[in-house]
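Dropping a structure here in structure tokens format, bear with me for questions.
Every protein chain except one is present and positioned as in the full complex.
Residue numbering begins at 1 within each chain, and the chains themselves are lettered A and B in the order written.
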Amino acid sequence: MAADRDGPPVVEARGLAKRYGPLAALDGIDLTVPAGQAVVLLGPNGAGKSTLLRLLATLTRPSGGRLRLFGEEVLSSDAGRLRSRIGFLSHQTFLYEHLTGRENLLFYARLYGLSDPERAARAALGAARLSDRQDDRVGAYSRGMQQRLAIARSLLHGPEMILLDEPFTGLDRESSARLEERLRQLRATGRTCVMATHDLDQGLRAADRVLVLRGGRLEFDAPARGLDSARLEALLVTPETAAGPRPL
Amino acid sequence: MAERAERTTRNGPAALAERVLLILVAVLIPVCLHVVFRTVPTEGKMGVVQRIFYFHVPSAFAGFLGVGLCALFSALYLWTRDRRLDLLAHASAEIGVLFFTIVLLTGPIWARPVWGVWWTGEVRLTSTLVLWLLYAGYLILRQSAESQDQGARFCAVLGIVGALDVPIIYYSVEWWRGLHPRVLKVSGGQGLDPAMGKALALCSVTFILFFLLLLLLRVRVGRLQDDVEALTLHAGRQARHTETA
Partner (left out) sequence: MTYLRAVLLVAGKDLKVELRSREQLVTLLFFALLVLVVFNFAFDFTVIDFVTLGPGVLWVAFIFSGVLAIGRSFQIEREQDRIQGILLSPIDRSAFYLGKVAATVLFMAAVETLIVPVAVVMFNFHFSGRIALAILALLLNTVGFAAVGTLFAAMTSSTRRGELLLPLLLFPAAVPVALAAVKTTTHILAGRPFAAYGHWLQMSAAYDVIFLAAAVLLFDYVLED
């Protein structure tokens, strides 16, 4: 699953906008993410981080501008094919508590039409170190185990791009550390990651590139290397400019 | 922002149509009243109360027009995502409900002296009640939506599904009542005096024009509501900005 670094950029947005009635959640985003890059999205609540992730996940359609994923126009291409190249992890697990860990993974493996769902589920359970608990109901898992299973679920189909929406929310210190470790591994395998988070330090550790969204606009874009969190923090607390989400 | 309010208020083909309709309706309604209360002959068996028919039936026409237009604008909205089409669909449903309400109020008033009961379960009245409930649900759905965009999409779906349901509801209620001949033979064909027919046609045209006038007004109000919402949002942001600065 090594990324094709010579291929088209994974994300290519031009003037991307999403409006909910009079509110512009995203207002003219220009963004190119090359394959293999790890991007962290920062910004206050309501800045449009989740909206951007949902657009990238093809869960919602843009109301303006253009969006290409893997070089394909989102609005005109087969959404199913795009979706099978994208993984999504949020602080919600998407798991069914009445089903066992194995059953959950089997269900998702079949949704993605994997050729050997049994094998994929077994491998994923092994990677999540849940093989011995695979026949227990997810409802009986600890929060950390559920999160591990959720990660396994989001990577089951070998996505080339992984979107993470506040994945650290509700995790204890140990699970957080483990998730960070997992993210490091993913980056090493050349997957493209886009993560929205509140936590500056965690975000910086996990990314090559830092984006700050504010009021639906991209306000800051720089490599993560050499960026110290104090400076970034200062940037994040400066008052919102008048260029905030404006009425149409 | 000021120009926007100006724009939605006074110019363009919609504003012109609005003024023309306003004049037409203002002239036609007194004419209708005159015809209904002064010139049309009194129906033999039912007496004076039958005159309510000239409001009852045209209201039903206007209600059905609302259902049809709502479905049409809904489909167009899903296709184009133009907010104006959504406002038109919403206004059609809302005004349709208004006219169905008139049907449901005038029906029993008519029925009571003629049949001796307020509510008979008569086919058309019963199916109108079901439609009224369905489209009242449409209005509640819109109000319950999380966002304007969600309300528009959901209501467009309901507007299309509702219109598909209308004929089925009508037939099912009719069959339920056991395939009786129409209770109100007067309202169809032969029994009707030519003068009555003309009065009905006049009132129907008037009500439909009145419907269209209300539609344009309601859409304009919707546009203004959008502007107010946008301005409030803007003002809120500005205020927060000054606060933090």
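Throughout what follows, a contact is a pair of C-beta atoms (placed from the backbone, for glycine too) under 8 Å apart; a residue touches a chain by one contact, two chains touch by 3 or more.
Being a predicted model, the structure only gives us computed values, none of them experimental.
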Give the residue, chosen from A:G7, A:G64 or A:G113, that touches the chain omitted from the document. A:G113
Out of B:A156, B:M196, B:L212 or B:L233, which touches the unshown chain? B:A156
Those residues of chain B which, in the complete complex, touch the missing chain: 78, 130-131, 133-134, 137-138, 140-141, 144-146, 149-150, 153-154, 156-158, 160-162, 164-165, 168-169, 171-173, 175-176
What residues on chain A make contact with the chain left out of this view? 54, 57, 59-61, 79-81, 83-84, 86, 88, 90, 92-99, 103, 107-108, 110-113, 137, 153
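The working rule: only the chains that are shown with their structure count from here on.
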Counting only contacts in the complex, chain B reaches chain A at residues 1, 81, 83, 147-149, 226, 229-231, 233-234, 237-238, 240-241, 244-245
Parts of chain A lying in touch with chain B, wherever the complex brings them together: 19-23, 63, 215, 239-242, 244-248
